[in-house]
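Notes follow the structure.
A single protein chain has been omitted; all remaining protein chains appear in their positions.
Chain naming follows the written order as A and B, and within any one chain the residues start at number 1.
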Amino acid sequence: MKKLMVVLIACLGMPLAQAALAQDNVIRIGAIYPLSGALASTGSELKQAIELAVDVINKPHPELKDIPLAAGAGLPHLGGAKVEVVFADSQGKPEVGQAEAQRLIDQEHVVALIGAYQSAVTKTTSRIAEQRAMPFLNPESSSPDLTERGYKWFFRTTPNDETFIGNMMQFLDEVKAVPTKKIGVVYENTDFGVNTYKALQDFAKRSGREIVVNVAYAAGTASVNSESQKLAAAKPDVAIFASYTSDALLFVRTMREMNYAPPIFLANDAGFIDSRFVSEVGPQVQGVLTRDVWANDLYTIKPVIKQLNDLFKSRSGGKELNGNSARSLQGMLVLADAIDRAGSTKPDAIRQALASTNLDADRIVMPWAGVKFDSKGQNEKGQGLILQLEGDGYHTVWPDRYKQMKNLPVLPFTWKH
Amino acid sequence: MLEAFVTGLSNGLIYAVVAVGLALIWGITDVINFAHGDFLMLGMYAAYWMFTLGHVDPTLAAPIAACALGFVGFLAYALIIRPLQRGPVMIVILATFGLGLVLRQLAFIFFSPDYRNLPDTWLSGGIRLAGVSLGRPQVVTGLVSLVVIGVLFVLVYRTRWGSALQAVAEDRQAASLVGIASDRVNAQVWMLGSAMVGLAGALLTTFFYVFPSVGAVFGLLSFVAVAMGGFGSLPGAFLSGILIGVIEAMTGYLIAPAFKTASVFVAFLLVLWYRPRGLFGRW
Partner (left out) sequence: MSRTGAAVLALAVVLLAAFPLVVGDPFYQQVVVMMLMYGALGAAWNLVGGFLGRVSFGHAVFLGLGAYTTLLLLRTHVTPWLGIPVGGLVAAAIAFVVGRPTLRLSGHYFAMATLALLAMTHVLVVNWSWAGGAVGLEAPIANNAWLLLFRSRAPYYWIAFVLALFTLCATFALARAKAGYYWRAINGDEAAARSLGVPADRYKMLAFALSAALTGAWGGFYSIYIGFIDPDSAFNLTLSIQIVLVAILGGVGTIIGPWLGAALLIPLAEGTRIAMGGSGSGLDLLLYGLAIILVSLFLPSGLVTLRLRRGAARR
């Protein structure tokens, strides 16, 4: 019995030991991401991106002049206070994310929360924030429902699926080389996939296109032969995928072996932009298109993109920023800027500052028109890009004004053997 | 439809070879090895690293991976399973669950959570068989599985050693009465079963991605295959594996891919309805 008590006390004592003393000169922000489990590879990249953002804020980076808080060290309106991010692992599970959100608020005394990549986890973590009247900034989740809940404390910098799918249709409208009328959708049966499909149903109709096949599949499946065969049988002009990395890898492999090449192979971000995907199967799937929010070749238009990418590469052992990590970075910068403008760590002040955020295109790192939240907390100035995989990375093909390589897009898509 | 059926067979062979290793361990030592999927994962990593660092093709790496996993199986038995055999049955389940978690986490720590994919190996490319296009890696893996399982059957059902295994499975005490060292048999079974799954893992890398939690993808279905085939029956596990592959593929084709695994479970429950001991179960 005594042994048991000792063990129990030790286990309960660990969190006590972790409770840091609140320091005056440090602003603590809680970040909840999947640092273990199936999405750990993405989660760790997001963590690195946020750590880079913290570096930009805390240390002087005069070369990034227009980005708020970059030039100086710390938050000027709070006496040069430094930002400290406390990371918590959601393990990819909504209930764990929720517990961590609570812990960050109660034990780590954070002033705001940021996270959580997966829409389901964002739902539960932001719920805690809303219940506790704590600002929550969501940089990456694209599910439209998140801003339909009537929450007052939830702010989302990334555009949601409605914008993104709309962008896809706009891109397809401009494609003349091959027909784009018939769409086949392959999506994982999760919040992400289902929302992609719903948005596609809506926008396809609006743009006069027809969904000829929809293939819902269970994520993490052992084989995608059935799914690929069903897609191939319907002979769509455009095949749109909503998959995370593991399934994306499997689809590429399977479709290549089947020698089935949809004339337009278009992905909705996620797994297809994962750096592992690009490095592992990039050479095989040249010509795949993806909706993204970031492209490293845009640095001629926005030099800060290259500067940040170089910084990220040196910190992450060679990985490049992509749409996921760049959004986390941007989200962190926006949140810190709002806290700075608030000039206080009181939740309500931060909330007001967030609500009145109005950053122009040149003061953000993303290739967007800016950051301004509407009444639901959604950034209304974001937009997506369409990229194509050419060589060892993705290059912008849409909007036209961002296109660097004039020969893109290369269509139709074929397999390189 | 033929295409669906043939790919189902091909997938099924993979499930089968994973299931047979599990069936061996489960049937003869009466232990549900929750770490089985993670053994598979280790086999996959072994082949991956041998290729990436040593440029050894997975087909050659497979026997080496098998030996490595055989050793892992032996360690698992000696350090964890054997001490617990005297305790309540269920505690072993707990321990193998812990073992699986530990293996997964070690892979996470040492190999990082990144997904890894082998580039083209000897086996890459497609084949056309009777008008159906299949991946060459899957076909070769399937054939090798058949051979390996065939060898196993010969070992278990046609040799003296095999008879000893069956004896221990039927009645441990009686077997030791006739002089069969059941402890040694258990260790051998764990080694053999683990070696099989290590081999399967190595071959899997020719067409499947590797990451620490990859065991979960094949793990559950291999458990179902063993149960559906009937505990104690190796041919049962083999046939069920194939059956599962076919059911998945046919459901994907005829109904919808979203219900692939659901129909496997429905089929499983139906089998149990009519045959409460699985297809060929002995007990």
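Definition applied: contacts are C-beta pairs under 8 Å (C-beta built on N, C-alpha and C of every residue); 3 or more make two chains touch, one makes a residue touch a chain.
As the structure is a computational prediction, the values presented were derived from the model and not from experiment.
Residue-wise, the contact with the chain that is not shown comes from B:93, picked out of B:60, B:78 or B:93. Where chain B meets the missing chain, the touching residues are 26, 32, 34, 80, 83-84, 86-88, 90-95, 97-102, 104-106, 108-109, 113, 220, 223-224, 227, 231, 258-259, 261-262, 265-266, 268-269, 272-273, 276-278, 281, 283. On the side of chain A, touch with the chain left out of the figure occurs at residues 1, 3-4, 7-8, 10-12, 14-15, 17-18, 35-36, 40, 43-44, 47, 86-89, 91, 93-96, 98-100, 102-103, 106-107, 120, 123-124, 127, 130-132, 143, 145, 149, 151, 189-191, 193-195, 216, 218.
The criterion applied here is as follows: only the chains that are shown with their structure count from here on.
Every residue of chain A that touches chain B in the complex is listed here, in rising order: 36-38, 40-41, 44, 189, 215-218, 220-227, 229-230, 245-246, 249-250, 253-254, 257-259, 274, 276-277, 280-281, 283. Against chain A, in their complex, chain B makes its touches with residues 3-4, 7-8, 11, 14-15, 108, 112-117, 119, 125-126, 133-136, 207-209, 211, 213, 216-218, 221, 248-249, 251-253, 256-258, 260-261.
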